[in-house]
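Data first, discussion second: the structure below is written as structure tokens.
Then we have chain A:
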Amino acid sequence: MCAQPVTNTKEARWQKVLYERQPFPDNYVDQRFLEELRKNVYARKYQYWAVVFESSVVIQQLCSVCVFVVIWWYMDEGLLAPHWLFGTGLASSLIGYVLFDLIDGGEGRKKSGRTRWADLKSALVFITFTYGFSPVLKTLTESVSTDTIYAMSVFMLLGHLIFFDYGANAAIVSSTLSLNMAIFASVCLASRLPRSLHAFVMVTFAIQIFALWPMLQKKLKACTPHSYVGVTLLFAFSALGGLLSISAVGAILFALLLVSISCLCPFYLIRLQLFKENIHGPWDEAEIKEDLSRFLS
Partner candidate 1 sequence: MAYRGGGGDGQHPSASLSYVSPGRLSTCRTCTHNICMVSDFFYPNMGGVEGHIYQLSQCLIERGHKVIIVTHAYGNRKGIRYLTNGLKVYYLPLKVMYNQSTATTLFHSLPLLRYIFVRERVTIIHSHSSFSAMAHDALFHAKTMGLQTVFTDHSLFGFADVSSVLTNKLLTVSLCDTNHIICVSYTSKENTVLRAALNPEIVSVIPNAVDPTDFTPDPFRRHDSVITIVVVSRLVYRKGTDLLSGIIPELCQKYPNLNFIIGGEGPKRVILEEVRERYQLHDRVRLLGALEHKDVRNVLVQGHIFLNTSLTEAFCMAIVEAASCGLQVVSTRVGGIPEVLPENLIILCEPSVKSLCEGLEKAVSQLKSGALPPPENIHNIVKTFYTWRNVAERTEKVYDLVAGEAVLLMDKRLDRLISHCGPLTGCIFALLAVFNFLFLMFLRWVTPDSIIDVAVDATGPKGAWTHQSPYRKKVDENNEVSKTR
Partner candidate 2 sequence: MEDEQNFSDICGGRLALQRRCYSPSCLEFCLSCPRITLRSLTAVTCTVWLAAYGLFTLCENSMILSAAIFITLLGLLGYLHFVKIDHETLLIIDSLGIQMTSSYASGKESTTFIEMGEVNDVVINEAIYMQKVIYYLCILLKDPVEPHGISQVVPLFQSAKPRLDCLIEVYRSCQDILAHQKATSTSP
């Protein structure tokens, strides 16, 4: 099926154009076939310790969930007085609040333009609503069986860990959803506590550890990485200790989990990078580099 006899294919050189009839069959394969094929154009090289450092965010979140559960267990057992927890929580959050402004000399506050009055207002809202709702929370789930509640809260906390914003830009990340799930779980668990004061304290604590603490972490990580690492280690060890006081097995498992996440996973990530094979060529859909929003805003 040649357009012309095969003899003169020698002198005529094949070109990659469609607009002129060439003395080659339609299914002719030139040696320049696939020459524009590229591989792993956008592949990135990772540094081991950098990856470990990044993974500390996950560690933090795991630890905060663990701490929360431990505290709840203590209160459920009645080993921990709500007043004491409330006091410590209040103190620690005040300290955190002061730190939050000290770290970056308050330009973060300037940027957001949020006044202290607004902070005070939202704090008051928290306190009043939680206090007002605590009796309702108390009677909310009494007819629901405890296992259901546990299952629900475990599910919710897992969701919180999954959807949390670890700094990766993926589709499923939604900090709102993760926070809401955490609050939902805390309410479920709080409704199991003996008295309404307990419930109140539990929910406030949940807010502190799930909403306020990550903010502070982010800022720490941004400004003073070293202290951040220190805080992370401290936090992790405290969580482990708390867990240890409940069950040794749990503590060991948790420790293994932490180690694997912080050390093994980065190692594997870097190993698997070698096998990456990503094909690129002229057929790829070109993506627009510059942002076009400036024309619209």
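These made the cut because all candidates are chains of the complex that A comes from, given by their letters.
Definition applied: a residue touches a chain if its C-beta (ideal position, glycine included) is under 8 Å from a C-beta of that chain, and two chains touch if they have at least 3 such contacts; residues count from 1.
None of the values given here were measured: they were computed from a predicted structure.
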**Message:** My understanding is that every option belongs to the complex but just one is in contact with chain A. Which one, out of 1 or 2?
**Reply:** 1
**Fill in**
Listed in rising order, the residues of chain A that touch candidate 1 in the complex are 1, 16-20, 25-27, 29, 33-34, 36-37, 278-290, 292, 295-296
